[in-house]
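Heads up, this is only part of the complex; the chains shown haven't been moved.
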């Protein structure tokens, strides 16, 4: 057994199972002293807003909140009336994991889930789904499109793919939202500028994630289409997401953005995922459902490998097979699972997973051969 | 001019203008390392829930959130249907300061503002307002009562007063919510147990404030009536208030509650307010709108004192005269203002306010005498 | 006793206690035969829409519904976001009698009730209420103003008064709604054109009542500001107010509008009210709370007159004294009541009320004199 007794970080369940990174905590502590206006009327919030404008190379309305669900749901509500549809992938976080937050914030708008391999929408799939909607008042009209970057399957849209989806959306007057819970991981994987991955490709409003990549609880809604920004200060306040000691929220972003700490964190997480992914794929009987593009690995594990990993204390979740590529099926003795790395994942932890998996695979293999 | 140049803490605008207290920050840092389940499924959250049960001497459902607006609005929604009324003081925080959060979370319930001197409702006033509602389907039925402890006027209800309001509420089947944004300040002022100030007096659901008294962003909804708790895990999730790195929220309460740190913070804040209040009341021309019972002081300031304080950098807000006792009026050359102290208010800051006010008063006094 | 045994029409409780008028029923029957497209896509609906445009001398978006509550609530929702305020009189129908319909349709907007004598808002009163709202995100912003014509006190705004209120509204970017449940009664009382009482004076959206003045169940939302019309076809459908056999709704308006039947009905109702009002005012001990301007009479009745009327089977409601002119108070032996006449009220019924009241008054008078 290759795991030492005190390795509490064998947790690959998600990138939110870790705490905050040191520069973020340092920035928090540095901002704590003395009196400052509450509710975001403080100089640190102003500074962070300016930083976002610089990073995104344009005027950007910035609304800080503490959760990704709030960021996404506020964004969907900003672009979809209560009687409107917001299109998204059939397995999008907003449709599957937020207990109806978009419906709540938008007062009853409907999400139109569209299937797509590997968590990604295609222009053709989007166009077909929109074209199938009757043009009649009995039909809620489509008003928004939300895409996840990286997707829920850990894949990423290229800039051109985003632009192509945006073109379909724009032709039908849909606003375009990007759920960037793992924005940094996608960005460093694509190696483009934030502007190139968003508004230059047609994104109107972005959930810029901080929490999964090193903050305590910090997300930013970045609005590139000024018309979508008007309602948000009221919507945020009214939904209880205007934090009173606002500087302690913005301070997290000060630490996160300074010196490209956020990009370094994301690069580390992605590297850990690459190592994990390559190592797993090399093990007999293990396949990858999709290529690993950011910090999420989706291996199909033989039952004995799955069991050995769990027995050794590695934490991860089983995953939905709804987004599998055509032709790929999960056998009865296999499991599709998700393993997520983060800024805090250590090479030792990755190696421990791999060696446990290898051992389990080898222990079984001879018997298989014998049979 | 009695203020030194670098005194950034002359901010009496509210108790949320200060950062977090040291033990809270220490607890946060201590909880940061290693992996833990997300969304509140962690051992620290379990520990904090147990602590609340012990402090309140009973089984209590606990829902942690990051803002008081969320805590209040979720509580109001838990006890009021979309077609119901929730009674409260005409100047309650929930009616005046939350941009319609209770209406949003409850899907359109209405707040019934009832006037009362010094921010307090009376059983007779409550009974009269409820009795005036027609018993007809055109009338939204009253279903909840929300009181603030301490009130928005910095006054407190005694246990007997709470019980008397509860009796009126119960007779009409209204659930009783307490907005305890300044719960600790009221508790130490009354010198009773948490149980005595809440469920033993008929309170069904409590917004237990942490932020104003030393946390970064931490409030707890404590539910004593199990029937009111059922919806809250869904409502919280759906409103984006289930924090992903939940332990970093509960850790704040661990630090806040341990060793009665919260009570010590509140006692300090109240003491600072007492000193400030007594000092101001002793100044010629300054009156108090109401007695100072917790950490808020509501002086009526002569214009020249007001001007001198502002000139010296003291921050505070003008206040509404809607809750003034009968007979007390504000002159044309006076202002009713609110000054709030906190765990972080220093005796030096209080003394600086008082000496500036005294100087300003004296500088004018001779002329007054001469006239 | 002056009432004959079979006078079932002594019902002055409201103008909706009577059925429909004959021309309306005739039009309904005439439209009933054969097949026609459902949901308002029929030629009768087109015809009625054209009729409204002609009557109002302009392009007008028309949305037919079956209840005044639906018309009002849809109109308020069209002009007020979920986080907005809609100002109205403190005793407006929308705030007092619709079980929160505006809150429901608008997803949680708030009504700002403003007091005013005789059911009427004044520009100064409106301006003061709006000016008192803090300009801060904690405050829901005012976005709409709703006035009733005729008012809930049976009084009417002159064209100039409407224009003056509109000016205050416009200066603050509030849209202006008119609740015209008794539009026809006000119109014939003022003796102006529909245009003069609405959009030429700044009204943006109108609830044009038909039911109280002779229809079965027919109200029209008339939208003069095109920007407010966009959402209504979806909102109406979604709220279940797009009637499937739409021609049977529009046919009512065909009968109602043809040959100025609606104006004739309103003139009759107003005349009956005039007679009733003058008759009552001439009786010793009876006063009018306000002048009678349309088809509603608000007498203050001595207890013995009140009792005699009730004993003789006359139906009417006690009324709120919240809108009384300063100085007018209701004695302990008096009641403020409302009596409403309609197209179906007969002169005989009015005379029966008056003679009963006169007899009751005389029967008591001698004793009063004797005392």
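Worth a mention:
Letters A, B and C mark the chains in the order given here, with residues in each chain numbered from 1 onward.
Following the convention adopted for this analysis, contacts are C-beta pairs under 8 Å (C-beta built on N, C-alpha and C of every residue); 3 or more make two chains touch, one makes a residue touch a chain.
On a predicted model such as this, the values are computed, not experimentally measured, just so you know.
The full homomeric assembly consists of 4 copies of the same chain, 3 of which are present in the displayed coordinates.
Throughout what follows, only the chains that are shown with their structure count from here on.
Of all residue numbers used where chain B meets chain C, over half belong to both copies. The two sides are thus made of the same residues.
Each chain gets one centre point, the mean of its Cα atoms, and the points for chain A and chain B are 36 Å apart. If you average the CA atoms of chain A and of chain C, the two centres end up 54 Å from each other. As a whole-number value, the distance joining the C-alpha centres of chain B and chain C reads 43 Å.
For chain A, residues touching at least two other chains, in rising order: 234, 237-238, 242. Partner chain A is touched in their complex by these residues of chain C: 39, 81-83, 107-108, 137-138, 140-141, 231, 233-235, 237-238, 242.
Residues of chain B touching chain A in their complex: 8-11, 13-14, 16-20, 25, 28-29, 31-38, 65-71, 73-74, 98-101, 104-105, 211-212, 216-217, 234, 237-245, 247-249, 315, 344.
Residue ranges on chain B touching chain C, taken from their complex, read 82-83, 96-100, 103-104, 106-110, 137-140.
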